[in-house]
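Dropping the structure in here first, questions after.
Every protein chain except one is present and positioned as in the full complex.
Moving on, here comes subunit A:
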Amino acid sequence: MRMQCLDTKFFTSSTSLAPIQLPSRMETHLWYVIPNEVKSEQLLNKYLEFLPKSEKEHVFSLRGDELQKGALLARALVRTTIARYQINQVSPRSLKFRKNIHGKPEVDWQQIEDWHPQQLHFNISHTKSLVACGVSTHNPIGIDIEEKERKIKHSISSFAKRYFSQQEVQLLCSISDPEIQRQEFIKLWTLKEAYVKALGRGFSGSPFQTLTIRSVADSKESFHLSESSSFENSDIVVESLEDSANLTGDWQFALLELVGSHYAAICLRKDCANKCSHPMKMSVWRTIPLVEDEYVSGTDSVIAVGGLM
């Protein structure tokens, strides 16, 4: 049954859900919403209609309008985006989500009759001022965004010693300018979080400390990381102390600056057939679900920091 019993308001509006093409195998799509741009109560209520009871309850369990709005936008973004990739064969409201064994959210396609979609992977991250959703096909994806100006209350070195690998600790502690050190910390944190989320095993199931993420200068012999150029215009590579095939060489990273205010890290599992390191091909859109999309790759809104084509 189902699709016949229309959400008529929803399907008749021509601007509501324009279909979009799935990313190709080694490509990622990144969609983001700026909460400040979404002011209409009517629109927010439309978004609310997409959510099942449990998600609505979760939104309202958060403290304060700002948090609730952020959570609502995150659910609306993921639901409308996935629905659009299915060329409107499913509605945002009818999508079902479940968690894998380790708690990573994924789409539960079994619930939708007669529809066998391509393998679609997604991951969401949000801050107070930005909500983002990364999408890929065939390969698990993890994203993490952080405000560039985020202040860390504890010493960076105590953080680093606890969560980062030895090499990373050495690198961070060698940076004398506290502001640059803080920025590099945030970049590294987002990369690691993106990795943890791509892996989908949760914090304690992921080898945070035995994994080193660093950038590689163009010359292959040695790499030189100066204070100012750690993650700029260079590949991002991953090394593991454990030398496990499951971990190293299988994950690809990209780091970018979004709308001048955020660092966004994306981690994508590499295709089995494609082991060599290529910069990640990514398309980025600023969006207001049901209202508008703006392709922003190549504009000032998206500045590649590392690992991107």
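By definition in this document, a residue touches a chain if its C-beta (ideal position, glycine included) is under 8 Å from a C-beta of that chain, and two chains touch if they have at least 3 such contacts; residues count from 1.
Here is the rule we use: contacts and distances are computed from a predicted model.
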item: Protein name (UniProt record) of the chain left out of view, among "Acyl carrier protein", "Proteasome subunit beta", "TATA box-binding protein-like 1" or "dolichyl-diphosphooligosaccharide--protein glycotransferase"; value: "Acyl carrier protein"
item: Absent-chain contact - pick from A:Glu55, A:Glu168 or A:Glu193; value: A:Glu193
item: Touch criterion as defined above, residue of A:Leu62, A:Val259 or A:Ile303 at the omitted chain; value: A:Leu62
item: For subunit A, residues in touch with the removed chain; value: 35-36, 39, 41, 44-45, 48, 57, 60-69, 127-128, 146, 150, 152-154, 158-159, 162-163, 189, 193, 202-204
